[in-house]
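Questions regarding the structure given below will be posed in turn.
All protein chains but one are shown at their positions in the complex.
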Amino acid sequence: MITAALYFGYGAISLSLLLCLYRVVVGPDLPDRIMALDTLYINGIGLLVLVGISLNDSVYFEAALLIAMMGFVGTVAWCKHIIRGTIID
Amino acid sequence: MSERKMANRWLPHPWLSVWLLGSWLLLMNSAAPGHLVLGTLLAVAVPGVARMFWPETLDIVRYRSVLPLFAVFLWDLFVANVTVAIRIVSFWRELRPRWIVIPLDLRNPTAIAVLANMISLTPGTVSSKLTADRLELLVHVLDTDDPEGEVETIKRRYEQPLQEIFQ
Partner (left out) sequence: MILDTILSLAIVIGAVFVLIGSIGLVRLGDVYSRLHGPTKSTTLGMGGHLLASVLHFSRAGELSLHELLVTGFLFLTAPVSAHMLAKAALHLRVRSVTAAPSPDDAESFPETAADAQRDA
C-alpha cells in the first residue's frame, strides 16, 4: 500500500514540478518567475522526502533541510534585489 | 543587582535560547547527554554574541493567552488550506479577489510581524505591504464578497489576542 502511495506521490509531485516550470518559462513578470522557483524548490524537498521514505535512508533529510534554507535565502535575496536594487545593505 | 537583570545579562533572549536548544536536539535527532550539554552551550553563546545586533527583546505580558491563540491559529490554518484548495480546483467558478486595508491597533513591531505572518498562513489572505508609519497593513484576499467582514474577522480573531499578549 505504501508503495502505491509513494508512486502516486511521485506522479503528483512530478506533475506539479512541470506546472512550476511552465510558470518559470512563461512568466510574465519577474515576481511570477521567482514565485515559481520558490515553489519548485519546495516541491523538490517533497520529492527528496519521498525518495528517503522509499529507500529507507534518512540521509536525504539533510539535503532537504539544506535546500529549504538555501531556497528561502535565495527567494528573499531576489525580492530584495528588486525592491532595493542591492541585496546586502 | 536584581535577579531579572542577571538573567538578562546571561540570557538576553530566553525564548531564542530555548528555540536554539530545541533545534539543536532535533537536528542531532537525539537527546543524549552530550548533545544536551553542547546544545545548552550554543543556546547561551549564540544570543550572547548576537546581542549587539539585536537589542530589542520579546515582551510577552500574558503567557496564558498564547496557547488559546495558537490553537485557534492551527485550526484556522487547516480550514483555510482546505478552502483555498477547493477554490483553486473549482474551475467553473469565477474568483473575486479584493484588496483590503487593515488599520492596525498594534504598536509593537514583533506583534505586527506575528500578525502579518498569521494573516498570510490563514483565511485566504496574504499580507502584502505595511505602510511606512506602521499604521496600516495592505492585504490581498483571494475570494470574498464582504471586504469589511474580512477586516472585522482578522481584527477580532487575531489582533485582539495579540494585543493582550504583547500589550
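Letters A and B name the chains as they come in the text, with residue numbers starting at 1 for each one.
The rule we apply is simple: contacts are C-beta pairs under 8 Å (C-beta built on N, C-alpha and C of every residue); 3 or more make two chains touch, one makes a residue touch a chain.
A quick note: this is a predicted structure, and the numbers were derived from the prediction, not measured.
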Sole residue of B:17, B:108, B:127 or B:163 that reaches the chain not shown, by the stated touch rule: B:127
Positions on chain B contacted by the hidden chain, ascending: 23, 26-29, 77-78, 80-81, 84-85, 88-89, 91, 95, 97-101, 116-121, 124, 126-129, 138, 140, 142, 147
Touching residues on chain A - with respect to the absent chain: 1-2, 4-6, 8-9, 11-13, 15-17, 19-20, 22-23, 29-32, 34-36, 38-39, 42-43, 45-46, 49-50, 52-53, 56, 58, 61, 64-65, 68-69, 72, 75-76, 78-80, 82-83
